[in-house]
Each structure stands twice: as structure tokens, then as C-alpha cells.
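The complex appears here minus one protein chain, its other protein chains still in place.
And now, chain A:
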Amino acid sequence: MNRRRWLLKMMFQALAHRGGRTVLLLAVLAMASSLATALWIVSLSMERRIAEEVRKYGANLVVVPQAARLDVGSGGLNFGSIAEPSYLGQSEVERALSTSGITSERSLHLRGALRYQNADLPAEGVDFAEIRRLFPWWQVKGAWPAAGEAVLGGDLATRLKLKPGDRIELAGTAGPIPLRISGTVSTGGEEDGLLFMALPELQQALGLTGQLSQVRLMVTASGDSLKSAAQSLQRQLPSAKVNEVRQTAHTSEGLLAKVKLLMMLVTAVVLVSAGSSVTGTMSTTVLERSKEIGLMKAIGGTRLEVLLIFCAEAALLGGAGGVAGYLLGSGIAHFITRTVFAASAEFIPWMGAVSLAVSLFLALLGSVGPMVSVFKLDPVRSLRGE
């Protein structure tokens, strides 16, 4: 029979022989690794959820021309009152974004006034594809606009008594602009008082080709890394002002950091207590088996060979504990995220490796100490049961 297979069979028999203790060890290993896994998955899931929130709440960096002022305190993205309008060069911003290496979603905006029935009508040029992707909370009644079409803020539509399907004629610096209203939008924010049209069309109407008044960025970063992203972008764009937008997500981030710390502490406590429990059980086992160890040496096993058998047995336990811990831990993570955070946990396969590593580490760490002391004994003394 194959040596390795025979050894494996022998180890299973050894584990089965001490069934109660094997089950106890497995339970401790599975619990420790499952908790470590579960807490890790939960914090990853939370992190991802907060990243989603960041997207949901909109931009976290806003680039505006140097002269414009961003009123952060009002909570919205207020353009302020611009006495002398200044603009950002679109190509300049694109270049800065690519050289600074910031990964982000972005939306480009140009704000200006068009004339409608002898009054100024605040208009914003945007890319509707970007808007649909990045501002999912926009509720458009009617249809999203095609070329030559516009969406009207809900309040504005009411005030002007316009509805989807209506045709209007606006005037810009470059002449009349006929537009069809394809739909109305209500967000509960300043969007309700604006007219939205395609960015190039507004740029042309205002004679501001290639000019922007605002770029909103959704950088997938938070805290310090967001700050440094803002700084590096600022260096690339000396003529602009890069502002960090404070949002609700920041609070969640602070909370997440605290929850993570708590989880790490809990994990550490679990690992230490599980470790000492495993060490205790393992050392009893190894001491009980000192005669067996002595016998193996007496019939010709070298110290390394015998040690490897016992390590393999511990690894077998650790491996089984790790697999069980992963399954259990994923379950716990799902339970926690569902009941406590009302979110769904991620399914993270590589967490299996984490669970396995934790369990193996505990099992081997727990047995190394007692093993080394027993293996230093000569076979005669081991056989006597010393």
C-alpha cells in the first residue's frame, strides 16, 4: 500500500480513537476560524456598502473654477452667486484626471442662463448618460432626452406651465435654440428649478465650446486617501479649486472604523482563547501519546518522521476545522449583515483561505510546544511514559 495513504488512514484512526477530544478540538478550531471569517466578511461587506452609499450620495470631490465659490454648508452643490463667471477647460480637466491616476466616475456640468420669454432661464448642460448612471435618484417623468431635447425641473415646469412633449424656443448668445421637452425631473433639490440639456448643445448656445463650470467626481476613496487624491488633483489643476464634499458617508466611515476596531478586538480575544484551549488539549493529547511516540522511535522512526506524523495529524484537524469554519463563518456573516445592517453579505471565496489559515495556525501552534518537548526525549524515556 502507498505510504502516504496508509499514513492518512492511520491518522484518521488516531483521531477517531479520541473521538470526543477530536470533536472538541474541531469545534474550537471551527468556531475560532468561523468568527474570524465572519467578522472579516462583515466588515468587508460594510465597507462595500459604504462605498455604494458614497456613490448614492453623489460626488465626493467637486472641481470648480478658481473664482467660483462652493457653498459647502448648504449641503448641496451650490454654485453660489458668480459675479464674473469663469470656466474650466474641459480638455485640461480630462488631462489632469488621467495624469493624477485617480480612479473615479465623473460628470461634467456647464451652468448658464438662456432667455425664455424675455426672462433668464437657468440651464445646465450635462451628459445624460452620465447622469443616469451617477444620479440614480433622478426621477424623470416622460422620457430621457435625445438630441434637441431637454428635461425640465419639476418646479420650473409647473411655473412655466410646460409638460413633456411641448416645444419651446430659447435664446442664447449664439442665436435661437428650439428644444422639445422630453420629460420633467424631480429630485427635491436644486435640479427642480433647472433646465437640463446636452452639454455640447449648451456650450454652443452660450458660445462656450470646451468650457465647464463644474466637474463632479466620485472617487472610490475615503478619509485620508480621498484627501490625498484631492491634493494631487489640485496640483494638476492650479487654475481650479478642488473641493472635498462632506457627506453622510463620512459619518458611516467613522462608524465603520470603530466597528472594525471592535471586530478586530473580538477576533483577537477569540483567537487567543481558542489558541490556549487548543494548546491545552493538544498538550494533554501529546503527553498521553508519549508512549506511542517512544514506540515509533523505537521501531525506527527518526525524530523528524515521527514529528511529521503528529504535525500532519494536527494539520488534518486544522484543515477540517478551517473548512467547517468557513462554511459556518459565511453563514454567521450573512446572518449578521442581514439582521444588524439590513444588507446582504458578500460571498467571498478567498475567505476560505483565511479561515483555513487561522485554523491551521491555531492547530499547529497549539501542538508545536508540547510536541517539541516530547520529541526531545529519547525513545527509552518516552516508552516509560515520561
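The definition used in the following text is that contacts are C-beta pairs under 8 Å (C-beta built on N, C-alpha and C of every residue); 3 or more make two chains touch, one makes a residue touch a chain; residues count from 1.
The working rule: contacts and distances are computed from a predicted model.
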Chain excluded from display, named as in UniProt, from "Biotin synthase auxiliary protein", "Cell division protein FtsX", "ABC transporter ATP-binding protein" or "Pimeloyl-CoA dehydrogenase small subunit": "ABC transporter ATP-binding protein"
Identified contact with the non-displayed chain, of A:193, A:275, A:301 or A:319: A:301
Touching the absent chain when the full complex is considered, from A:130, A:166, A:190 or A:292: A:292
Those residues of chain A which, in the complete complex, touch the missing chain: 1-3, 6-7, 10, 13-14, 16-17, 291-292, 294-305, 378-380, 383
